[in-house]
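First, the structure itself, so that you have it in front of you.
For this view, one protein chain was removed and the others were kept in their places.
Our next item is chain A:
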Amino acid sequence: MLSIDPSKRSSLERRICDGDLVIVYERHDKVKAVRVQKGSDFQNRFGVFKHSDWIGKPFGTKVLSNKGGFVHLLAPTPELWTLVLSHRTQILYLADISFVISYLEVVPGCVVLESGTGSGSLTTSLARAVAPSGHVYTFDFHEQRASLAREDFERNGMSSLITVTVRDIQGEGFPDEFCGAADSVFLDLPQPWLALPSVRRMLKQDGVLCSFSPCIEQVQRSCEVLGAGFTDIRTFEVLLRSYEVREERIIGTEGVQDSPVGSLPRKRRQCISRDVNNDSKEITTTISTVVARPCRETRGHTGYLTFARLACS
């Protein structure tokens, strides 16, 4: 999934091989992760796709089903992975993930602590940010979730960058051996304030903490505890608004176009059809124009992101 291994990386030359992970793209909201296996099939409402047809094709290719339907086969990235991974918990999405990584100042070589691991959505992006020489140590108190996440990371070729451990960080804190070793720490816990004294001991000086909490009451209590030993405490909410773009036909009249307000911008093809009606002198025109507007529904809230820096001693 990451470009650490140049031989696995998508290029103009590289072809899909048996055993590769591909992202099957139907629509922007219909994507699926599939492991290519000779002899296997992929089925969706467009029909049956044979994996053997995929092998040898470049990533990004459109492939056909037995019924003539099509999907695209994409190379996996952490962003696509976030869309396809199996949700064992509520996960973090692109807007939060990207902001967290920038604000935690994660760069290659960093040591990052995370709890909990959850479904591994953020962990995958953290791994990309610390690669090739850094490491993400991620902790979850749920045995099964931890092992499922570990399997995912192994299959996606990231086990050299991520270590998953079962541990109750709220109850026990982070292991002592990470004392003063963490460049940044990420918490997604129900009671993050319980883990903060431990976080304080783990961070390097000027290291950054992020705590993700869906509820403002959690933020409130965390900030009260952060007062001790932390500085630069800031809480944010970050969301994405998506836009839909289409070509619209707009009907106007000649009279309107000559109005002092001016005509509508006609950026693209202009298909002006004139219906000259013999009975009246009114001339109507149809203008084709590209328009954009926000999508009607969106995610309204994910969580509050509270950042703090370990105060300098």
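Quick note on the criterion: a residue touches a chain if its C-beta (ideal position, glycine included) is under 8 Å from a C-beta of that chain, and two chains touch if they have at least 3 such contacts; residues count from 1.
Here is the rule we use: contacts and distances are computed from a predicted model.
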## Note on the structure
Name check vs UniProt for the chain missing from the figure, options "tRNA (adenine(58)-N(1))-methyltransferase non-catalytic subunit TRM6", "Autophagy protein 5", "Adenylyltransferase and sulfurtransferase MOCS3 homolog" or "Protein inturned", returns "tRNA (adenine(58)-N(1))-methyltransferase non-catalytic subunit TRM6"
### Task
Determine which one of A:Gln37, A:Thr77 or A:Thr286 touches the chain that has been left out.
A:Thr77
### Query
So which bits of chain A touch the chain we can't see?
2-4, 6, 9-14, 25, 28, 57-62, 72-75, 77-79, 89-90, 94-95, 97-99, 101-103, 105, 107-111, 116, 118, 125, 128-129, 131-135, 137, 141-143, 146, 163, 165-168, 171, 175, 177-178, 181, 183, 188-190, 193, 196-197, 204-206, 216, 219-221, 223-228, 231, 233-243, 245-247, 265, 267-268, 290-292, 294, 304, 306, 309-313
